[in-house]
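Apart from one protein chain that is not included, each protein chain of the complex appears where it belongs.
After this line comes chain A, so read on.
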Amino acid sequence: MTKLVYFAWVRERIGKAEEEITLPSSVVTVADLLNHLKTMGEEYETALQFPDVIRVAIDQEHVEHDEPIGDAREIGIFPPMTGG
């Protein structure tokens, strides 16, 4: 099981803050994960329709979309940051 956590409008569009899912073995990279999530329902498709703007952190560190997920415990999925 992998814990997914969502923030800001990604969280609102998916309709939940976090969930645990079992990833199919075909999911190797972050890009694979985003594509897989899009098959999980309309709300996921809406949230992730423009993958280029989606930021991802594996175990709380930023990663690029071609990064392998490996044995990640927690994957954060969110829009570009707007703090400060």
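In this section, a residue touches a chain if its C-beta (ideal position, glycine included) is under 8 Å from a C-beta of that chain, and two chains touch if they have at least 3 such contacts; residues count from 1.
Keep in mind that, in the parts below, contacts and distances are computed from a predicted model.
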Write down which listed name, "Molybdopterin synthase catalytic subunit", "Ferredoxin oxidoreductase", "Spermidine/putrescine ABC transporter substrate-binding protein" or "Adenosine 5'-phosphosulfate reductase", is the UniProt protein name of the chain that is not shown. "Molybdopterin synthase catalytic subunit"
Hidden partner interface residues of chain A, rising order: 5, 7-9, 57, 60-62, 76, 78-84
